[in-house]
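Missing here is one protein chain; the remaining ones are kept as they sit in the complex.
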Amino acid sequence: MKSIRSMAIGAATALAIGAIGVPAMAETPANMLVIAGQIDDITTLDPAQSFEFSGSDISRNIYGKLVNFDPKDLDAGYGPDLAESWTVSDDGKTITFKMREGVKFHSGNPVTAKDAEFSLRRAVTLNKTPSFILTQFGFNADNVEQTIVATGPMTLQITTDRRYAISFVLNCLTATIGGIVDSKLVMENEVDGDLGNTWLRNNTAGSGAYRLGSWKANESITLISNPDFYLGAPAMERVVVRHILESSTQRLLLEKGDIDIARNLNPEDVAGVSGKEGIVVDSELRGRLMYIAFNQKNEILANPKVMEAMKYLIDYEGMKNSFLKGQYTIHQAFLPRTYLGAISDTPYSLDIAKGKTLLAEAGYPDGFEVGLIVREAQERLEIGQSLQNTFGKAGIKVNITVGTAKQMLAVYRARQHDIYLGAWGPDYPDPNTNAATFAVNQDNRDEAGLTGQLAWRNSWDIPKMSEDTLAAVVENDRDVRAKMYEAIQRDHQKRSPFAIMFQKIEQTGRSKNVQNLNLGGAITAVSYWVVTK
Amino acid sequence: MSVSDPPNQGLRAWLLTDAPSSRRHARLAAWYQGWLSFRANPMTMIGFAILLFLVFIAAFAPWLAPHDPFAQDLAARLQPPGSENYILGSDGLGRDILSRLMYGSRITLYIVTLVVIIAPVAGLLVGTVAGYAGGWADVVLMRITDIFLAFPRLVLALAFVAALGAGIENAVLAISLTAWPPYARIARAETLTFRNSDFIHAVRLQGAGALRIITRHIWPLCVSSLVVRVTLDMAGIILAAAGLGFLGLGAQPPTPEWGAMISEGRRFILDHWWVATMPGLAIFTVSLAFNLLGDGLRDVLDPKEGSN
Partner (left out) sequence: MLGLLFVTFFIGRVMPVDPVLSIVGERATKEIYEAAYLELGLDKPLFVQFFYYLRDVVQGDFGTSLRTGFPVSGDIIRVFPATMELATLGTLIGVFIGVPLGVVAAVRRGTWIDQFARVAALIGYSMPIFWLGLIGLLVLYGILGWVGGPGRLDIYYEDIVPTVTGMILVDSALDGNWEIFRNALSHIILPASLLGYYSLAYISRMTRSFMLEQLSAEYVITARVKGLSEREVIWKHVFSNIKVQLITVIALSYAGLLEGSVLTEIIFAWPGIGSYITTSLLSADMNAVMGGTVVVGLVFVCLNIFSDLLYKFFDPRAK
């Protein structure tokens, strides 16, 4: 029976050996930036199609644009990038760009006006989801030959269908879709007339600070530096972004020194790492808004008094100070702070008594029952539950339905919700990006299918406000334009079916030796090329 | 065949008799002897006791719970266990974890009960029909069973929940859909052994139809092996339900389902370990109890594995 005992001992030893691991390394290499983030939203890296948060983070570091933001001075607004300078014609419809000399793509091809012409025409012709950013200026597949033209090797001319605020046009060109691709390389990889769309999905042809090393969907993205970058070779030779879903996991990795930057820490983990040796937490105001919307197809919700009551039944302060702590600030207008024309009035705060009075005036003294759809994400579930709680105190019984983002979105787009808890991020750094969706609905019929517009999704019929909002995009006087947006927002705040609640603050855990990290504020995406260690 | 109530002091002797006076007497005696050997195993009794306790808590949750499980108090969130008012601490929205666990036991029992009603019955139906009918029906039904068996179970459940929409009832349905095939196999195997036995032939000669034979004669014979299997599977059912809840596809908030509670508590795990740990312990305890009980039942009902 000896053998049995020795076997048992052997088994125990095996278990013990299994348990002894290898101690983790303490530091990442000096020329490498290691980031934990959530990159499962990326579906393509083609700038003409890419339209996700993580995609724009990558794209900004790979593709140069005609005009761009300087990460060290975002407040300055757009400035020259691949276009050195530009002039505007007297009628305000034509902009002529002069391209920067001596810039090369990663392939070694020079960057010319032909490439810029190709890239913008391509984006319009492909007509993918983000194309509206360009087509709203009247470009379409049929007229690009006349409206976007390289008039010389280094001059590009674009002509809009009418006069717009120049800042509006140029702001739109800083969006991901404005990325300039290497026309020669892309056309070499064209398949079936797709203008290289398939190839660019997971290959890159830019002139920016980095080129793509590898992209494993939902796992990681590696960027490799471009030593010939026209602003100088980046200090970080490799940037790796690993997809880590869990905040607590990101925090563990950061504390262990396995990563330099943790992008998605929740308030508890932020509190946990602050004050830890060698770790700093940065807070940066981003453009994303958190709101709830009331579908006007629902008779009860369409009652103005009910909408007002509900705006008073939200525990803004309570949420901000507890589970959203440090990650959101209270904001109640549709333009994010730092945008032209943004207002910071917060007329609403939790007032159950007032809410009850308003409900009684509306004819619902005992409240009513209503559905709330929420996508499956911790933060939103908690907001949903808080709403359920405070609405309940005024007699409104809220039934929460939780589903994946895609499921909930489908319901929302089909206008089948009662109340939708959502987030909205601006698409380009101009006030029109949010104004055009929150305050424009030119055709409220179901058949119109204006699914891109939040006002339409909530069946909010606003012919007059739509007109006012669209009038603001052609106003070239900055101050007048700002005033117009302010007026629209005040009106919107009062009677719209949107209770805008919070604006995002992104908190990033950073290893102390990483310097100059800029996430892009509310207007653009992250810039790795200025980072040093 | 009526049995008069035996005098109390003689109950034990009556139950232990070697010469039962009636069918009911024999059955009761067998049950009692099973109960005795069952009782002799302390671990089984522990499992049994835990489950009784669980049922008790679930039944009286409204009276036992110190707090309303849904009452939020953002000012008193994430209180550690043992703090005033919160014996097991409070969660991210300031709700009492103990109260939520107590109410959660109702959901757990609800899910288990429903699955246990649906899956074995479905399996029994398919298995006995296939086994009794034979031929094409057998081939077709068993192929279907095989298809379901070849699926990754959690993935299948996920797919169904995703297709039907999240919610407790759908989770129950999804788990049942993945749980029935093994029962069908067992039932079929048992049916095959009985099908050609003399007593079934006898019944058939008496003019009983297939339906009557299956429901009145074959089903009762399959039950005991199914019961053992079901009890052993209960832990699996609880874990599967918790897994779905953990992925956000089970019970919907603010329902205090244990798996969902772990998922909610996961984000606090580094600094506030109790939020995820308490429901985890609850799941563990209950599924352990079912396993202890199932293990004991197997000893009683399945002599092959018997302890003596």
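Side notes on the structure shown:
Chains: A and B, in written order; residue numbering restarts at 1 for each.
Following the convention adopted for this analysis, contacts are C-beta pairs under 8 Å (C-beta built on N, C-alpha and C of every residue); 3 or more make two chains touch, one makes a residue touch a chain.
In this text, all values refer to a predicted model and were calculated from it rather than measured experimentally.
Of the listed positions B:51, B:137 or B:154, the one in contact with the omitted chain in the full complex is B:154.
For subunit A, the residues in touch with the chain missing from this view are 1-4, 7-8, 10-11, 14-15, 18-25, 28-29, 32, 34, 36, 40, 43-44, 51-52, 127-132, 201-202, 213-214, 216-220, 222, 240, 242-246, 248-249, 252-253, 255-256, 258-259, 404, 406-407, 409-410, 413, 427, 449-452. Contact residues of subunit B toward the unshown chain are 43, 143-144, 146-147, 150-155, 158-160, 162-163, 165, 235-236, 239, 242-243, 246-247, 259, 262, 266, 269-270, 273, 276-277, 280, 283-284, 287-288, 290-292, 295, 304-305, 307.
To be clear about the criterion, only the chains that are shown with their structure count from here on.
Remark: subunit A and subunit B have CA centroids separated by 47 Å (rounded to whole angstrom).
Every residue of subunit B that touches subunit A in the complex is listed here, in rising order: 70, 72, 74, 77-78, 92-94, 162, 165-166, 248, 252-254, 264, 266-272. Residues 246-248, 251-252, 266, 268-269, 271-272, 315, 318-319, 321-323, 376, 378, 381-382, 384-386, 388-389, 400-404 of subunit A touch subunit B in their complex.
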